[in-house]
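One structure coming up, written as structure tokens, with questions to follow.
Of the protein chains in this complex, one is absent; all others appear in place.
Should a chain be cited, it is by its letter among A, B and C, assigned in written order, with residues numbered from 1 in that chain.
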């Protein structure tokens, strides 16, 4: 069970995601509710090593639930991968009398937490915060829903101009290893085709599909492409190839990039972040450690950090089928 | 099992909800994919009685996935509650050679479908489309997520002015019988208190809570009130009562009203509508009837229409607790 | 010419408006650019009386250009209407060694500034910040453009549901004495009729117009009503009257209220606020006083505060005509 928790540290680490501030707010206020001190750790593990801490009261997190980014900033830290780095971090935590950590981030964040917990037996709970939704142990990660809305709103705009000019657009969205954003936003935006890392459609089938789409009377088309799609070309080469081989459309490319990480979080992400933040604090106070909190079947549930990192969150193949049917 | 389905009718009925067009599109395209004809029925059951039909091909539903409202319009029909009305409806369906119906709407819509099915043994599948989320047999109804985002965006704006002036705002949101919108949007908007039909907080506790909130250093506050809250006063009377008895805030009221029903659907609602629309068609082709399709644990699942209507979709009490903790 | 300006105070007063923060930022950074100190005065004239001041450097106003509300808060002050109140204010200014004031607000704000200037010969420059656009000496006030977009986006949503249900909506927007918001947002939202304080349409003509609109094949209609419209009924009574006398539409009412004051400012308002803020500081440094800066013919120009307060900014009658033509 370990000793009584009197002070909890909270940090964000890895790529930022909309809703991280809502999660920070939830952790801080839950600490306040349970009469536990809360310390914000800046710039993730690097701030842990540097002792970059600030006490946070319930009022410090007023009016941040609606803001993108993270008030605690985030960074990647190579130093934390070294024993020396982690020793410094531990020293700072002890000096500050911090008893436990809430880690908001993705796989890398959780791996860091596990290693640290193994070495120092330091209580850690993880909260999945990443737009990519590629975390095992939760149906949704914080930021995913907002990113989908951002992508869909942008593609709605691109469709305005695509259909005014009868053009074919390739729209690249984030997702180096996982197609969640591409698949969901593709269905939501009414894309004709969706190219994801998990599925190699092949160039021939893509061309065939776009030809069929043109024959069926569509004057414009959108293809959504995840960064890490399996077709083996970058999106500009892909567009060139299609333009040369299809000769039916003017082809254009749009790479959405970092805007997908920002923006005011959706209601869904704010509620999710609030629920997970409260739960993380309650678990620590209850003596738990080495867990990730997630949402499964609309209930907050826990997964071992190790399983969260090693497990694979598979995409929903039903959605691929729905996409196929919709693009008729 | 009944005869082979060759033509499917689709309608929207009851209050409109964002994502209804995405559901119509999904039904039409799924019909096209399975080589079944599709007929749009205008103005819900009233259009059924009037024979207000139009054949819909895959191209008729281009560029509607992102549009609020319903291209098929919607209406309430007293005539359909009569045997004569339903007889007319049946005659029009027979004349048009429509073999089955997809009904997009809420409780009233499904009740109509059940009665009609009982009388004429006419295959019907229901899709839950309402912003209220008050349907048993699905975690989410189509339109709920969009309405939450609309409410939260508006309250974000109100908070700007509330905190500039140190004011207390009562914001009334939709929900005559169910507090789903108030509860989720209240948590998402960081409301200090949330008043819902399912829970009678009592005036004394409300005043006490607002006083505590002021003492804790908050300069402004938002109270989210569902239309059908149990406190027994309308929102203007409630605001007056609080202003007189609290004397610490200038109090203002905002009634959000019908804007909550409109707007471009969120990605979540578009994906949900697409999945349910496809599934409804597939179920009809598979000989099923009298079912509602819904999303449970992120999977499309079916519920008898009767259970969907009679069952009660309870609010999530964990969220009430999260709201309490967040408003410290 | 007066003595050299070394320290400038800035405040927001009256109703808040989107873009006030962008104006504060511009004043602070212009001070920094010209090596002048800048002091933020909280809660308008009341904060002046209370000595509620804070030194502001260029970094204090980072990341506020996009935020609604005002970080300096705003209030109405009866005490400043008294000689004693103003004497206190003057004492605080002297103690803080503030040499000049930038006043962001509307008519009431400028009147306060004039009175103060007359009594104490204290340099003041006004910046028009109000959503109402009812200030003489500028084509646009800060916040007006954002409020128009807010109103138009909300009416777009209401139109979704209006046209799904074939309804007539009365939408009340801000503007007790001036119809700028109603007129511009009405044209922008494609309203059938626009009722403003400057023009008494009369109930008969309104009914006639709505009948004609119905006859011409419109299935739904929006009437935009300014708070202070001249028809002599509140919007609910008006809607009742029309429903009873027209009997062709279901009628609904939506009162937009305070959401119109909030939200992230539009690009137009941010640029306007930046230009006016810089100009206000430069004028003070140039020894000017008792002026309001405004935008006329896309150039920053000045008007005596007295003229700004006494002058009348007339609505654009061409827009009324355009509205008439559009609603055919």
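Observations, loosely collected:
What we mean here is this: a residue touches a chain if its C-beta (ideal position, glycine included) is under 8 Å from a C-beta of that chain, and two chains touch if they have at least 3 such contacts.
Note that the structure is predicted; figures quoted are calculated from it, not measured.
Displayed chains that the missing chain touches over the full complex: A, C (touch as defined at the top). When the full complex is taken into account, the listed residue touching the unshown chain is C:274, out of C:274, C:290 or C:303. From the set C:117, C:139 or C:209, the residue in touch with the chain omitted from the display is C:139, counting the whole complex. Among A:261, A:275 or A:288, the one in contact with the hidden chain is A:261. Of the candidate positions A:157, A:176, A:299 or A:321, contact with the hidden chain is made by A:157. In the full complex, chain A makes contact with the omitted chain through residues 12, 15-16, 18, 20, 67-70, 73-75, 150, 154, 156-166, 169, 219, 252-255, 257-259, 261-263.
By the touch definition given at the top, chain C reaches the unshown chain through residues 25-26, 29-30, 32-33, 58-59, 62-63, 65-66, 139, 145, 148-149, 151-153, 156, 159, 163, 184-185, 187-190, 216-218, 264, 266-268, 270-271, 274-275, 278, 296-300, 316, 318-319, 321-322, 325-326, 328.
Following the convention adopted for this analysis, only the chains that are shown with their structure count from here on.
If the chains shown are joined wherever they touch, the resulting network is a simple chain of contacts running from one end to the other without closing. The copies chain B and chain C differ by a rotation of 180 degrees on their C-alpha atoms, rounded to the nearest 5. Relative to chain C, the chain whose mean Cα position lies farthest away is A. Mean C-alpha position of chain A lies 39 Å from that of chain C. Centre-to-centre separation of chain A and chain B, using mean CA positions: 28 Å.
Shown for chain C are the residues in touch with two or more other chains, of which there are none.
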